[in-house]
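A single protein chain has been removed from this complex, and every other one stays in its place.
Here the chain labels run A and B in written order, and each chain numbers its own residues starting at 1.
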Amino acid sequence: MDLFSSTVQHWLDLAGIFVFAISGALLAVRKNFDVVGMTVLAGVTALGGGLLRDLLIGAVPPAALTDLGYLLTPLAATALVFFLHPQVERINRAVMVFDAAGLGLFCVTGTVKAYEYGLGLTASVAMGLATAAGGGVLRDVLANEVPSLLRWDREIYAVPAVVGATAVVLLIRAEQLTAVTSGLAAALAFVLRLLALRYGWRAPRAWRRRSQSAEEA
Amino acid sequence: MDLFSSTVQHWLDLAGIFVFAISGALLAVRKNFDVVGMTVLAGVTALGGGLLRDLLIGAVPPAALTDLGYLLTPLAATALVFFLHPQVERINRAVMVFDAAGLGLFCVTGTVKAYEYGLGLTASVAMGLATAAGGGVLRDVLANEVPSLLRWDREIYAVPAVVGATAVVLLIRAEQLTAVTSGLAAALAFVLRLLALRYGWRAPRAWRRRSQSAEEA
Partner (left out) sequence: MDLFSSTVQHWLDLAGIFVFAISGALLAVRKNFDVVGMTVLAGVTALGGGLLRDLLIGAVPPAALTDLGYLLTPLAATALVFFLHPQVERINRAVMVFDAAGLGLFCVTGTVKAYEYGLGLTASVAMGLATAAGGGVLRDVLANEVPSLLRWDREIYAVPAVVGATAVVLLIRAEQLTAVTSGLAAALAFVLRLLALRYGWRAPRAWRRRSQSAEEA
């Protein structure tokens, strides 16, 4: 199913990979890693979600290893952060916006690809979430940090991805998935994430937790 | 090879997934994660071992993504912990017993499935261990904790799983694997784990370690 012309789709993919790679390289700099650490974190953040999805749905070898553009884009992002780190940090707000755009794009394309490989609707939503958020989780695990996806003191990231992915499967069920409607699903996830960042939306924690963590004090 | 009637097998699987998911959701609450973190940890703990095994033996897409019950059970466990966390913590002892039952069940079914996919006896034992213990290791890695499977100050978990898996391959070799004997192998792992919990059985550390860790003080 070609949602967009495949050229447009490909350039959107590369743009999403680029901004995810930037976020990986920036975390590597904050963790004081060297250029190898920057490259690895950039590559894992940008390609990890799609790799995970492709392994799970049986699309092997994964797109990340068969498309040269996918492999080289994280290297370009690493070079940019390597030489212009202070400038990239300064536009961190813009990076967050582009990251939200990548989130919207990847939760839609991940869900569609999983469905095309024969998964059910619920599993396809899970794969949409894995595509959008898996790279960031792998980035945090490699950097030996608690994944920001799991923390209560971070603005919601998984919820917009699940909403966008759910919109896609509802559209599939209604046989209304087109370039326009899938673009709207991506925009929905994108806008939800921006609103979450703007208004500090967080997900709730368990009711009446007895164990109070030091973080809360 | 249908060890049990497939309906019984399926309900046992769901019960094992449920208790593993509970343990993931409880760790998420202790780590002060939000409901997203609870859901992710519950899902990874419950399904991660089977996913890992299925990827390694080439059973793709994995059972965890093709059976709707496998996907929804961790959500139910998360909801339970979300609303009734103090009550679930209070019956933690019962949770440990059910977890031991899951360990016994999964080390047997994991070994059998790996063997059915053509792996050798030794590799099948390794896959039985991966099925039973892999989800817990992924849970601890995502929560940024040292995996409790590796720690010397925890009661043995891998040993009962390896014993149960080894019993299965010996039964396969002797052509004596039936519903009854595989149930006995699962019971063996289950009872060993309960005894380990009851009597504080631990695995030894290397002889004459020179480096004494602070944990020992």
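Operating definition for what follows: a contact is a pair of C-beta atoms (placed from the backbone, for glycine too) under 8 Å apart; a residue touches a chain by one contact, two chains touch by 3 or more.
These numbers were taken from a predicted model, which means no experiment stands behind them.
Colleague: Among A:Gly37, A:Pro147 or A:Pro160, which residue is in contact with the omitted chain in the full complex?
Modeller: The single option touching the absent chain is A:Gly37.
Colleague: Touch as defined at the start, partner being the missing chain; which of A:Leu71, A:Val97 or A:Leu184 qualifies?
Modeller: That would be A:Leu71, which touches the missing chain.
Colleague: Which of these touches the unseen chain: A:Ala15, A:Ala76, A:Val141 or A:Leu170?
Modeller: Checking each option in A:Ala15, A:Ala76, A:Val141 or A:Leu170, the one touching the absent chain turns out to be A:Val141.
Colleague: From the list A:Val8, A:Val60 or A:Ala94, pick the residue that touches the absent chain.
Modeller: A:Val60
Colleague: List the chain A residues touching the unshown chain?
Modeller: 28-38, 40-41, 51, 55, 60-62, 65-66, 68, 71-72, 81-86, 89, 141-144
Colleague: Kindly note down the residues of chain B that lie in touch with the hidden chain.
Modeller: Answer for chain B: residues 55-58, 60, 117-120, 122-123, 126-127, 137, 141, 144-147, 149-152, 156-159, 202-211, 213, 215-216 touch the chain left out.
What we mean here is this: only the chains that are shown with their structure count from here on.
Colleague: Give the rotation angle, in degrees and rounded to the nearest 5, that superposes the C-alpha atoms of chain A onto those of its identical copy chain B.
Modeller: The C-alpha superposition of chain A onto chain B needs 120 degrees.
Colleague: Can you give the whole-Å distance between the Cα centres of chain A and chain B?
Modeller: 29
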